[in-house]
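With one protein chain removed, the remaining protein chains of the complex are shown where they sit.
Right, chain A next:
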Amino acid sequence: MYGFLIGVGVLLVLSIVWMVYRIQTLVSVVKGSDKKIASGSNKVNAILFVLFLLASGALMFWYSIKEFDNYQLPIASEHGVVTDSLFWITMAVTGVVFLITHVLLFVFPYKYQYKEDRKATFYPDNNKLEVVWTAVPAVVLAGLVISGWMAWSDITAPAPENAHVVEIMGYQFAWEIRYPGKDNVLGDYDYRLITASNSHGVDFTDKNALDDFPSPRVVIPKGEPVLFKIRARDVLHSVFAPHMRLKMDAVPGMPTRFWFVPTKTTEEMRAELNDPEFEYEIACTEICGRGHFGMKKVIEVVEPEAYQKWYAEQKTFIQQNPALAEGLSADVKELAEIQLRESKK
């Protein structure tokens, strides 16, 4: 019944529109306005441009100011401060250009709308002007590029020696975390070794792998450099930690990396935002299939002391699942067994 009523309503509206359209066509034919170069609509359009400029400009400023705290995510890394200041400098520069060009673009139509008794100014070129507005953007852009390049070089420079290493592996549709353990060296891995109990494909014949441990969340210390070693085991993924201003693709067959220095612990951020539930999050930003929108991992930033304590308490892969040590060569197995004994104490 509703469908029928809606149908009738739509039909009515359409027929009214149709009649208005026919009437205005006939009126314009009678008035002969279709023969004129510019009818009264010309003025209406000219005014609408100015109205559009004022209304949309007001809306933009009002919303940008009102919502600032919502869309401006708090920054929690050292380089994030740099990239955000670059962002806002660029915003200022482009904002000025945006406003000036749009004011001109919408005021000119009003000011120079068609008048029968006026002739447009024949003004085909002016090389001086062209040079000016080639050179000025070039200089301004050069400034932006150079500051961007300096920031980019710092961010992508090799990680400091003392960086805390965390391996993040993406797969459909989650992340898995591996820490290098006491030796601070991640053990080898091979995708062919992946099994249900060894989801990372860690190669336990490598001694460095024996003390590696998994973690359900990324725990990192505040104020110290952290190196994310990123890889994927099936399709492309991308590690995105918005508060850290961090993003790097996870590529199967090609490990990638991103290092940074977190500046605020989770607790500090909770206090700052007055949100006791707050967590730093990692999301996936490279389309990877059905569950792309749900690849969440929590980052917990803690004080360095708390980090050391937490780090020492973690159980290695082998301690969690002694079966992984089976079939290893004698010397490696011995090391593994020492570990197992220690964990039982």
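The working rule: a residue touches a chain if its C-beta (ideal position, glycine included) is under 8 Å from a C-beta of that chain, and two chains touch if they have at least 3 such contacts; residues count from 1.
One rule holds in what follows: contacts and distances are computed from a predicted model.
*Asks:* Would you kindly match the missing chain to its UniProt protein name, picking from "Cbb3-type cytochrome c oxidase subunit I", "Zinc-finger domain-containing protein", "Putative spermidine/putrescine transport system ATP-binding protein" or "Nucleoside ABC transporter membrane protein"?
*Replies:* Record says "Cbb3-type cytochrome c oxidase subunit I".
*Asks:* Of the residues A:50, A:151 or A:306, I need the one that contacts the missing chain.
*Replies:* A:151
*Asks:* Looking at the whole complex, which of A:15, A:72 or A:321 touches the chain that is not displayed?
*Replies:* A:72
*Asks:* Of the residues A:277, A:313 or A:331, I need the one that contacts the missing chain.
*Replies:* Answering carefully, the residue with contact to the hidden chain is A:277.
*Asks:* Please give every residue of chain A in contact with the chain that is not shown.
*Replies:* 21, 24-25, 28, 34, 37-39, 41-42, 44-46, 48-49, 52, 56, 60, 63-64, 67, 70-73, 80, 82-84, 86-87, 90-91, 93-94, 97-98, 101-102, 104-106, 108-109, 112-115, 118-126, 129-130, 133-134, 137-138, 141-142, 144-145, 148-149, 151-153, 155-156, 171-172, 191-192, 194, 201, 230, 233-236, 238, 240, 242-243, 245-249, 251-254, 256, 277-279, 281, 283-294, 296
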